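For this view, one protein chain was removed and the others were kept in their places.
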Amino acid sequence: MTNAFEPLDSGTVPRFAGLPTFMRLPVAEPSQVDIAIIGVPFDLGTTNRAGTRHGPRELRNQSSLMRRVHHVTGLSPYDRARVADCGDVIIDPFDLMRSLDIITAHYEGVREVGALPLTAGGDHLISLPILRGLAKDSPVGLIQFDAHSDTYDTFFNGSKYTHGTPFRRAIEEGLVDPKRFVQIGLRGAISDAGNYDYAREMGVRIIFIEEFMERGVADVMAEARAIVGDAPTYVTFDIDGIDPSQAPGTGTPEIGGFSTREAQQMVRLLDGLDIIGADLVEVAPPFDPSGLTALTGATILFELLCVLAGVVEKKGAR
Amino acid sequence: MTNAFEPLDSGTVPRFAGLPTFMRLPVAEPSQVDIAIIGVPFDLGTTNRAGTRHGPRELRNQSSLMRRVHHVTGLSPYDRARVADCGDVIIDPFDLMRSLDIITAHYEGVREVGALPLTAGGDHLISLPILRGLAKDSPVGLIQFDAHSDTYDTFFNGSKYTHGTPFRRAIEEGLVDPKRFVQIGLRGAISDAGNYDYAREMGVRIIFIEEFMERGVADVMAEARAIVGDAPTYVTFDIDGIDPSQAPGTGTPEIGGFSTREAQQMVRLLDGLDIIGADLVEVAPPFDPSGLTALTGATILFELLCVLAGVVEKKGAR
Amino acid sequence: MTNAFEPLDSGTVPRFAGLPTFMRLPVAEPSQVDIAIIGVPFDLGTTNRAGTRHGPRELRNQSSLMRRVHHVTGLSPYDRARVADCGDVIIDPFDLMRSLDIITAHYEGVREVGALPLTAGGDHLISLPILRGLAKDSPVGLIQFDAHSDTYDTFFNGSKYTHGTPFRRAIEEGLVDPKRFVQIGLRGAISDAGNYDYAREMGVRIIFIEEFMERGVADVMAEARAIVGDAPTYVTFDIDGIDPSQAPGTGTPEIGGFSTREAQQMVRLLDGLDIIGADLVEVAPPFDPSGLTALTGATILFELLCVLAGVVEKKGAR
Amino acid sequence: MTNAFEPLDSGTVPRFAGLPTFMRLPVAEPSQVDIAIIGVPFDLGTTNRAGTRHGPRELRNQSSLMRRVHHVTGLSPYDRARVADCGDVIIDPFDLMRSLDIITAHYEGVREVGALPLTAGGDHLISLPILRGLAKDSPVGLIQFDAHSDTYDTFFNGSKYTHGTPFRRAIEEGLVDPKRFVQIGLRGAISDAGNYDYAREMGVRIIFIEEFMERGVADVMAEARAIVGDAPTYVTFDIDGIDPSQAPGTGTPEIGGFSTREAQQMVRLLDGLDIIGADLVEVAPPFDPSGLTALTGATILFELLCVLAGVVEKKGAR
Amino acid sequence: MTNAFEPLDSGTVPRFAGLPTFMRLPVAEPSQVDIAIIGVPFDLGTTNRAGTRHGPRELRNQSSLMRRVHHVTGLSPYDRARVADCGDVIIDPFDLMRSLDIITAHYEGVREVGALPLTAGGDHLISLPILRGLAKDSPVGLIQFDAHSDTYDTFFNGSKYTHGTPFRRAIEEGLVDPKRFVQIGLRGAISDAGNYDYAREMGVRIIFIEEFMERGVADVMAEARAIVGDAPTYVTFDIDGIDPSQAPGTGTPEIGGFSTREAQQMVRLLDGLDIIGADLVEVAPPFDPSGLTALTGATILFELLCVLAGVVEKKGAR
Partner (left out) sequence: MTNAFEPLDSGTVPRFAGLPTFMRLPVAEPSQVDIAIIGVPFDLGTTNRAGTRHGPRELRNQSSLMRRVHHVTGLSPYDRARVADCGDVIIDPFDLMRSLDIITAHYEGVREVGALPLTAGGDHLISLPILRGLAKDSPVGLIQFDAHSDTYDTFFNGSKYTHGTPFRRAIEEGLVDPKRFVQIGLRGAISDAGNYDYAREMGVRIIFIEEFMERGVADVMAEARAIVGDAPTYVTFDIDGIDPSQAPGTGTPEIGGFSTREAQQMVRLLDGLDIIGADLVEVAPPFDPSGLTALTGATILFELLCVLAGVVEKKGAR
């Protein structure tokens, strides 16, 4: 079905050759595909160690190591959906608010043409304008893999738009239904004992890493699936949810995270949900000299892509 | 109670700004606080790859990423105790024996003013003069997290004071009660089949990583707590106990260690013991280009600090 | 028995001193020893990121950190067998086929003098000429620890000899009995849905990482032992079987691998099998700036050495 | 005269011990000293690779290697002036314009107490608010060592405040007298052929690296001294003026720069000018894994300090 | 004239955004442009440390830092010629001889459509098939910047095609006129005292680094220009000609090379020659963790591009 949108064959074109597009895919417009992989090189929301503006490029670079067919399902996303590298959103490095509007407009466009967006960030603030673009009509469910809740109110003299605040804004703006919102993997000391109060009061389900370790992947994901149910749901994966030994290159690393094995299993268990888009954020290449974080991120993007391809197949090609 | 000894608020002063004191705390004298965080930049006991002399500085640097409140207990050590960065012990890089005496004297001083010391090393030999300073009247219990037993007799032509020998000396000198001494996480090939004989004969309980893996954190820590009981106990955490994927920057790495998740759980299970001090040793920044080891170490220091704050609270402020 | 083949004593000669031979052993000829540790600095079979030609040197370098006696068994391989560093096979960097012949001839020589070879690679293609040297008379069993099956047919315009194809060739050439061949740890997306068909059709047992995680080390290894039985068996350990957080320096990393703790347990459970040789391959130092991969590899080599020493002891010294 | 403001003696306190203040100096207020070394951890003006927010900390760290007495003059700045680490300006990472105002106010305060500021950046935009704080009454002369002119008009949709524009703003605002403004070391391709037109039209003297190489340090500096004359002059040193082999850790490296030997000679030839302050900017630690850039920067700060101490001595202590 | 082939404007699209094509140019076919920038990711000719197969990708990546207009001439190559990223030549990593033929055929095609090729390697062997493609009718002149002569006869059992032998083959095959061939910057110990005999006997002019240092850039380049004269000439720039402090990431580094300032001056002095193509080779990213070598290489490519644009302008657009 989708011959025009195949990744380069590594048995013909060596992996080290050619432009590093996402997954070695062709470059195309969202209107041409079912799933649009999009880079958002933005780190203006970062409170401490910036660098995720360089994330999309390194994720593309490491994604040269990816292959076609998932080894567990035996299915290839490229047989199930048309997928392309749809380029980067061109933000304004000197205007955070304008950049958010640019991103929002971009994802409204993606939504209008009917493509499912798979996003490579960028810091976690980008999930807010993405949700504005995708969920303006009615709130969506949200599954968040992360070390941090990102539901603070403000930072530094009242800044409301930071990578520590996107999901509070998303709830306030009616983009996310807090009753259909689950956070998995949270950990690490917090600035204030009341840090999680807002999320809890709104009904967000927080699963700390300690509970996760007790219950295991299958049980936690069963609950997560139940929370979001059959309605439209967005997935956001902060690379700092994964242990820093496997993803050191990020701005706010927290030791004691979940392993990549656990991460892969969790993403696979999203299969069958009505996912309207997904992102992988917080890969900061200046803190990732070995490239391992970008490799981990690229592989998670592939796992998310496989899930999204299942959504496309289920709904039928456009 | 402890307003004067708060860490800098990262919502006001960005984490990248300001002098990198331990946990972004004020600098003070041990006499002003309940818990004194102290650096011991010493690596004269190292047999192979030196560099832990630079440990305290990088542990301070990475501790800028720490926050106020433990996410599991909801408690902040800074609400329970006065804590400060009490600077470094100034050793003599050309005189091992004199340096040991300097350290001993320093910790006698800390003990006299009634502060609990939390130490950032330095190689593992520093635990010996610290114990001399803290435990000269009666032997204490000891919980050691480590890949190695550090109970050798001598190295190289009879050197008795090395980072492979401190706990043999501590037993011989009556500083540690070997019956109340437990070692957790040991592994790695040894130089001689009789390596562990001394410790075993003295009654030290050695829990190898293999036993640890079989039994799990809860069971092992229950035994460890029973071994040291209610009497005064010192805690020493060698970063090489943790797997080198999570703590590569150390002089004698051994693959197959415990994970940071396990390490954090174990430290939390020290809560309620009568701990008289703790150290985190063997972080060697020249072998830690990514800073991950120092981040892991700084987080373990925070976990130890939370336990010590419980001790302070229990005993009442001075 | 084996006084002439002892590693340097690190309590006398510091680990940083002296030439970095394997395990700090003497240099000798295979004919002088029971177990010959051999380097094969070859990466002509690599499809993407080369560099394993530098593997033997860095494995030697990191093996300076090894010690004499296994801490679980209390046994030293050097008490059970004569072991030496038998140097590198000198391949021709401009002639893949000639290099394979050089390697084959070298291992025929090792076999003839009756030494068991323990090899430090090199990319995975080297297992093929090693098997040609060792198993030309009758097919052997094979236990493979790996992220990849390495049973592809060809790459790039029909190249049959690559690091993705050695075990297909080995089956075709009658060097390995596919019914006595088990692969453990496979994972990662594949180029084609039919990728594993050849191996499956030939009767190779593939244990993916997912099955491994379900069943655990003991159960998997019990099956592996049953598959190879009592007959002669070769062991090949691709470092990329281990998670890239613990072995990042390799050409084709796949996240979600087994841990070093699991790897060590598995190798120990090879004890008692009739092992005729073993290799550790795919350590690529240019992608291993921290040296962790070479450290992991050197430790796995030590574990394999201990198993081989048991074989020697069982069969009696030559 | 200045006993209270001596750096730690490295023959007593090892360089690796103690908090890494600038030059190992005491921490003090500008009002207590003649020369205030100040960090401005700010990179909001950066157009591409951010990271100079971490500059002051690493410059402090590497300045531990500095010593007391200049080897050419035989003079110590600490004998000629009271000097201290006066901490960081606490900027707002989410508000560029507010941060500029914070910096301006800070330097107005420094000026009011009569201290000469020596600043460790931060990106080059910080020179603008520093000049606002120091030169609001009458324009000053400016000597700029740099690879770039930094006199662009705007970037990205009209942003006027970036690290490529500070000196155009400074001229427009009457802070710098363009007739007393010399730029040394410029090079590298430019975005537009008219790039240097504004500076040239205003009368700024641009000395490209090619002219510099032709004429040599002495001749160029004689001209520079003549241009600024005896009136008050500010000095700004962008680390990217130096060749990236000696200062790789910066956001916009340009090959073919001047050497550190040339840089040191040039700074020494500032001696005797009426310098009212100086800065060293654009050290970006995330791109400086070896620390060499911060070492180079710290040494240039020491050279600048020696020149400023001469100014203090000449004018007499306050 | 050439609006369709402009690099992305970094004042609109941040340098960190977008696919990293050479110089941020559009991707096009050689037939569409005057100058074709081409990657040749090939390192099969490497005798020791491989890795230049990854060169084109990292040269593209670092070329994001380049700009439009040369600061010395005030001219932009993009105003003088149509220039594009014409992709990579897809070589066969398992067949050196076939790869040479693929490269030859590719450059014959470039020549046929009349574009001037600017090549990013790859190891130095690629110059041979490029010359076969460009110079098959009559020998060309050659200016080689390099640490090594690359005129050996064979390596390892008679291999004639290695990165140490291309120019001997080129002379033998009549591709290069040895009387119009000059080598600049040679240095480093040699394998055999007769190493340079062949080149000398054929009339190649070798200018060692020592002679270069004595005479300076201008004098040496005047001679080089005289040697090649007005006839068609190829330019090959081995990055190892430059000192390893400025270009460490290469397989055969030699200390004591020329500086980037000297390199830039030399390339600029090629202006006006009848250059038919140029290459920049031997950038090996696995040995270039800081990216400095690729930055240096990308800037030399820009300098070469400016020279080639002058050739295009002189000859008139096609």
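First chain written, first letter: the chains are A, B, C, D and E, and each begins at residue 1.
The criterion applied here is as follows: a residue touches a chain if its C-beta (ideal position, glycine included) is under 8 Å from a C-beta of that chain, and two chains touch if they have at least 3 such contacts.
All of these numbers come straight from a predicted model, not from anything done at the bench.
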Chains in view that touch the one left out, judged over the entire complex: B, C, D, E
Touching the absent chain when the full complex is considered, from B:78, B:107, B:287 or B:302: B:287
Positions on subunit E contacted by the hidden chain, ascending: 47-49, 154-156, 186-193, 195, 208-210, 213, 243-246, 248, 252-256, 287, 289-290
Absent chain, residues of subunit C that touch it: 12-14, 16-21, 27, 39, 41, 53-54, 56-57, 60-61, 85, 87-88, 90-91, 93, 289
Touching residues (missing chain, whole complex) on subunit D: 9-12, 14-16, 65-72, 74-76, 243, 245-246, 259-261, 264, 289-290, 292, 295-296, 299, 302
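One rule holds in what follows: only the chains that are shown with their structure count from here on.
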Neighbouring chains common to subunit A and subunit E, by label: C, D
Contact distance in steps, from subunit D to subunit E: 1
Whole-Å gap separating subunit C and subunit D, where each centre is the average of the chain's CA atoms: 56
Mean-CA-position distance for subunit C and subunit B (Å): 38
Shared interface positions of subunit C, touching two or more other chains: 47, 49, 155-156, 243, 245-246, 287, 289-290
